[in-house]
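Just one protein chain is left out here, and the rest sit where they should.
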């Protein structure tokens, strides 16, 4: 298992689109080549193909996939339409929550195509609940900290410990990510010390003046802890 | 643990309302006194108080509770407003599904008031997922069979077995119900033989010409199996 | 046409339930007998029958009706189940918004049973849009003022004027209500001066120490303006 750094580009305009997003993608790709880490970037749908073209080591994820099969679904994000450009998808982000049956549907569908599921949950217990559906990654993010710049590692370290324990109790063997407010290298280090395998970050990288430096800061802080385990 | 017969009155008009519903409530109460079972009835909100008044042994459940605190929520079903008239609530019925975070919220809120949660899920895996949230009851109902009169026990017995096993794997100690298409005594018997502790039924009782006989048929078939375990 | 005072009880616990709500209902009934006004009270579903029993002149409205026909709709508010206890329903309140097709469905269904529709909208243009569906009443409420105690009459008087004009342009012949933050008699007076036929109020009455006095304050201030028109 490797340290995972996953970047959710969200819909920060202009940061999450066009040349700005490609700069983030290239920066992440660069860092991913310099360090032995898994690097994930989740662009808006309209940018997926463009990002895919400029990265080599970065894994491209969708931010969301609609729980539907091919057919008449105006405005939906159909997995089949993007599957050749992605390695997986974020599912159930707190800003795009699904019904439980829909989470199961999307996880299964991704698996069918050999793609990975990164399922978000807001608490330790809900993290364990989604883990039962056997996604490759679970990301615990307390919604009240998302976007605040106050990190889960510092403000709610016990939720990380409780998530790791809750996931053990349901015998989860996959990757454990945490997120919300991750802004500095020590936020990443602390998350890994508490048992996470990586972080899910957004604005701190996406809106950074120098994305390369910010990503490098996160990875260096994280890999230092990760390698000691 | 006792055999559980839970009746979801749904919104079949005129069956689920007024005098027709009270007849069902009284029939269920009668059977509950004749046999050593737990009997649950979930009426529409407008009928909760009336049902509560005519039953002695029957436990009254809400069909749904909105994931909100007291305040400005026009049209919502607020737990506090009905908590003195109910013993618990159905949560996440396939006809009224919630986001995962909302299921956790409602289960916790019911627990806070000493009330029970009967959480529905459509598959074995989602049943295990909701079980992690520690509701008192989990009810597995394949949505494609709900309301068909083709019972889960006969059409999909393996989903019952798989649900019982999936719940064991997450160490669930609560009550396991199954439902969808339960129409005859042998549907109940079969469900219990496969490991369920009870059934969640709707139209078969609610629309029955003689609800008392139908409930009795279900309970007698079930208790026969239950007592042998 | 008469002055309309409509009270949305919402889900303020304990105010909107039980004996507290019945006190509001009786207070409103009392004022409705003292003055030549239309008085509407919209309780939570679980309280509709109890309210109906204690009022004579007050019209009972639902806070919301689900856009469904009788059948398998666990947790839904079915019009048929409550139609004998209500005179109409609030529709599309900003705290319970519907799709446009659902608004049309519910307005039509209420009409079918001889019941009235009080459709809410957040702006002058959306008020005119819903007016096209021919509800008996349109209530314009800027959502950003709801529950603030800062009244639409004082903070956004131009939206009242614009709503009245927009409704004229689509040839709307029904009742025009306004709401949001209505707290004092002069808020009501001002709303009527600007062209409304009445007000939709909530917390100011529901949480009042003396609901009778507050309702009377509203009605007296309103009827004074109304009678001069």
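Going by the order they are written in, the chains are A, B and C; count residues from 1 in each one.
Note that a residue touches a chain if its C-beta (ideal position, glycine included) is under 8 Å from a C-beta of that chain, and two chains touch if they have at least 3 such contacts.
Please read these numbers as outputs of a predicted model, since none were measured by experiment.
Note that the undisplayed chain, when the full complex is considered, contacts A, C. Touching the chain that is not shown, out of A:33, A:73 or A:112: A:73 (per the contact rule at the top). For the chain left out of this panel, the touching residue among C:63, C:126, C:183 or C:203 is C:126.
Contact between subunit A and the absent chain runs through residues 8, 10-14, 16-17, 42, 44-50, 62-64, 68, 70-78, 80-82, 85, 90, 93-96, 146-147, 202-203.
For subunit C, the residues touching the absent chain in the complete assembly are 92, 94, 97-101, 103-104, 121-123, 125-126, 128-130, 132-134, 143, 166, 169-171.
What we mean here is this: only the chains that are shown with their structure count from here on.
Chains joined by the most contact pairs: B-C.
Chain centres computed from CA atoms place A at the largest separation from subunit C.
Our note on geometry: subunit B versus subunit C, Cα centroid distance of 35 Å, whole angstroms. Multi-chain contact residues of subunit C, defined as those touching 2 or more other chains: none present.
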